[in-house]
Structure formats: structure tokens, C-alpha cells
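Only one protein chain is missing from this complex, and each of the others stays in its spot.
By letter and in written order, the chains are A, B and C; residue numbering begins at 1 in each of them.
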Amino acid sequence: MIQQLGPILVLAGVVIGFVFLMIFLTNLAGPKRLSSPRKNMPYECGIPGTNTAGTKFSVKFYLTAILFILFDIEVIFLYPWALIYVDFLKQGPFIFVEMVVFMAILTFGLFYVWKGHALDWD
Amino acid sequence: MSLDNLHVGINHYLVLSGILFSIGVLGVLIRKNAIVILMSIELMLNAVNLDFVAFAKFSQNIDGQVMVFFVMTIAAAEAAVGLAIAIAVYKRFQEVNISRFENLKG
Amino acid sequence: MAGLNIEDVLFYAFGAGTVLSAVLVVFFANPIYSALFLALAMSMLGALFFVLEAYFISVAQITVYAGAVMVLFVMVLMLFDLKNEGEDILKVSPLGLIKLLAVGLLCGFFIGTGWVASKIPGKVISETSMASDQQTAINKDVQPVDIGSTVSLSRQLFSKYVFAFEAVSILLLVAIVGSVALARSKGGTHHVSR
Partner (left out) sequence: MFGRATLWIGIKLKMGTSPFEFLINTLKVALIFIMTVNIVPLLVWVERRGPAFMQNRLGPNRVGPLGLFQLLADAVKFIFKEEFIPENANRVLYFMAPGLCLLPAALTFAAVPLASPIHIGDYTFKIQIADINVGIVYIFAVASLGVYGILSAGWSSANKYSLMGALRASSQMISYELAMGLSIIGILLIYQSFSLNDMVLAQEGPLKFVWQGKEIIIPFLPNWGVWYQPVALILFMTAGFAETNRLPFDLPEGEAELVAGYHTEYGGFKFNIFFMAEYAHMITASALITTLFFGGYSLGFANTAQVTQFWAEHGQSAAGMLGISIADAATVLTSLTHLAAFSLKTGFWLFIYIWVRWTLPRFRYDQLMDLGWKTLLPWALANVVITTTIMFFAHVGN
């Protein structure tokens, strides 16, 4: 376990150290100019910003995220299945039937989402 | 404090997941924002997952890890549908306070 | 055997980190910070699973929980303009005190049993594997169960738990249909019904 986790933690430490070093270096070396309110306005190609960032957004963003979770579970179940597929095939076609049923149901779900125009970006 | 009970056994994992579970319960009871309540429920389910894996390791029985799979599926489906409801309530009432959820009919 | 080895140090590091970020999840006014801290707590739990040698479970935890469910939470919270939602949790109400007391008792119960169990050697599942002798008795032909390898996990998943595996696809289908219906029933995307 430690042979695999040790280097990852060391790498994470090296990366975090690198990021802090660089940001600290920029603070040290960067010029300290005065910050005028005009300069601090959000950058919108010079057009003065109309309203704050919390404007209304379309529903499609989180519907994609919801569907991503549900199909990600399917992918997670497919990973262990892919490992033992050939071994279990030697004992007969049962493992094949299992997966076809699983994927058929979820592909029907994808088909429902597709035909239900839930994925169409207006 | 002698060092031998510092060595990690099954009890330490059970205590850790007990603490996480009670923090989740605290979150559900105290907070009024529906989404944070959903998050606390996710935290409680994670505490249960930790228990499953700890038992799988210390009793050398793989079924614990298999159960974690199914707990994960249920938690993800519940979070997805729960958030869809919270979004519907937000679009209607402009806030996600738990008191708004009493108006759900049917 | 006395003395700390690396698994214990990692357990205490990740365990303390998870508990700390779990507490921050509950006590942060701004829900976006609590969502980010919950994602941190879940990634640390993934690391704890790695320490517990459940390699595929730790990867699945990070992909599904920290990488998908919490992304949805963070996205939804960012979409809502919740700046005014910063409720004041620390306003002490008598009801709040009772809740706090109740949860304190629950937590004390967990810690207490853990402490008592560690005092009684061998009663609860000790380090020596209690169930492994029954395990080998049950399925003779299956190769010895090696906790770390994903193959033994999937071998068990697709032989003993096949029915549950098929039920999972039905559950996912119901969740897909449900969330699509919920999202669509609120009318179009831009107008907000007052």
C-alpha cells in the first residue's frame, strides 16, 4: 500500500510547494500599484458591467450533471465486470447475459433522455 | 498514554465513522438550507461506507466492499433526485429554506 | 505489536482531516464553502480506503462522490444566488441546544463503546481475522480472497450479488426518468414563474 500511496503524497507535496513558492514569488517581485475602483471592476471588454454574477442560468447545466452521475455509476459497475469477463466466460454465457440486461436497461434510459428532448440545448 | 492502543485496529475505524455519522446527524438537525441537509445525509452515508470497508479488511471478507458499491449507487440516485426537487423549489420560491418544502403536494 | 507503523500515521492524518472538514461542512454559513469542504472530506475518505487496501473502492469513491455528486452540489449552489442565504447558525436557540445535546450523547456513545471494546481483548473482531475460517469453509473452490485485488471483489459481485446488480440498473433508470421529469416540469429554461 505504501509503495503506491507514498510517491503520490510526495508528488502532491511537491506540487503544492511549487504553487505556493510561485505565488509568493509573484507577491514579492510584483509591483504594488494603487488599485483604483475603475480598475477593479470585473473585466468585460470595457463595457461597464450591468449586474452581479448571480444572474439566472438555464436549467440545462445541472440536468447534465445529474445525468452524468447516473451514467457514471454504470461506468463504475462496468470496470470490475471488464476484469473478470474472460474468466467467467469459460464457465458459460451467464456473465454475458448479465451485462447485456444491465446495459439494455440503461441504454433505454439514455434513449428516453434523448427522445425526451432533455439534452437539447436551446 | 501507552503506545499500544495507538496502533490502529477495527475499533479506531468504528469510532471515526461514529464521529462522522454524528456530525452528519448534527448537520441535518441544525441547518435550514435544504441543500446542506442533503449534503449531511451524504456525509452519513459515507460514514457507513467507511464501516463497511473497515469490516471488509479486518474480517478478511470481501462482501463489505461489495456492499459499498450498492450504498454508493443509492446515495448518488438520492442526491440526484433530491437536488432536482430542491431546484424545482428554488425556481418557485427563490429560496431553498426547508420550510418551503411543506408546500410539496402529492 | 506496539509502535506506530505508516498505516497508523496515515489513518490519524486522514481521519483528523476528514473529521475537521466534516465539522466545517456543518458550521459554514456560505453553503458553497461547505460543499467544497465536503468534497475534501470525501477525497480524504477515498485516501482512507486506500490505506485500508480497498483500492478499487477508493477509486470509485473519488470518481463517484468527490468527482460527480459533489460537482453537482457545487454547480447547483453556484447557480443559485445564495449570497443572502448565509443563515446565522450560531444563534443559540433552546431547540438548538437540545439538538446539540442529543447529538453529543450519540457521539459519546460511539466513542464510549469504541474505548470499552479496546479494553476487552478479543471480544470484538480483533486483528486476527475472526471470519476467515468460516469464509474458507463456505466456498472451497474459490481462490483465497485477497482483499486488495479488484478481481476477487468483482468475482463476488457477479456471482453472489447478481440480483442486486440487476436491481441497480432498475434504480438508475427510475432516477433518470424522475430527474428528467422533475427538471422538465418546471417549464422552460429562462422564465421564472413568480
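Simple rule for what comes next: contacts are C-beta pairs under 8 Å (C-beta built on N, C-alpha and C of every residue); 3 or more make two chains touch, one makes a residue touch a chain.
It should be emphasised that the depicted structure is a prediction, and the values quoted were computed from it without experimental measurement.
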Sole contact to the chain not displayed, among C:39, C:147 or C:182: C:39
Residues of subunit A in contact with the chain not shown: 2-8, 10-12, 14-16, 18-20, 22-23, 25-27, 29-33, 35, 37, 39-45, 49, 51-53, 55, 57, 60-61, 64-65, 67-68, 71-72, 75, 78-79, 82-87, 89-90, 92-93, 96, 99-100, 103, 107, 110, 114, 119-122
Touch list for subunit C against the chain that is not drawn: 2-6, 9, 32, 36, 39, 43, 46, 55-56, 59-60, 62-63, 66-68, 71, 74-75, 78-79, 148-150
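By our rule, only the chains that are shown with their structure count from here on.
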Result of counting contacting C-beta pairs for A-C and B-C, higher pair: B-C
Subunit B and subunit C: spacing of chain centres that average the CA atoms, whole Å: 6
Per-residue multi-chain contacts in subunit B, two or more chains: 69, 72-73, 76-77, 79-80, 83-84, 87, 91
Per-residue multi-chain contacts in subunit A, two or more chains: 59, 62, 66, 69-70, 72-73, 76-77
Residue ranges of subunit A in contact with subunit B within the complex: 59, 62, 66, 69-70, 72-73, 76-77
Contact footprint of subunit A on subunit B as seen in their complex: 69, 72-73, 76-77, 79-80, 83-84, 87, 91
Residue ranges of subunit B in contact with subunit C within the complex: 2-16, 18-27, 29-33, 35-36, 38-40, 42-43, 46, 49-50, 53-63, 65-66, 68-70, 72-77, 79-81, 83-88, 90-92, 94-96
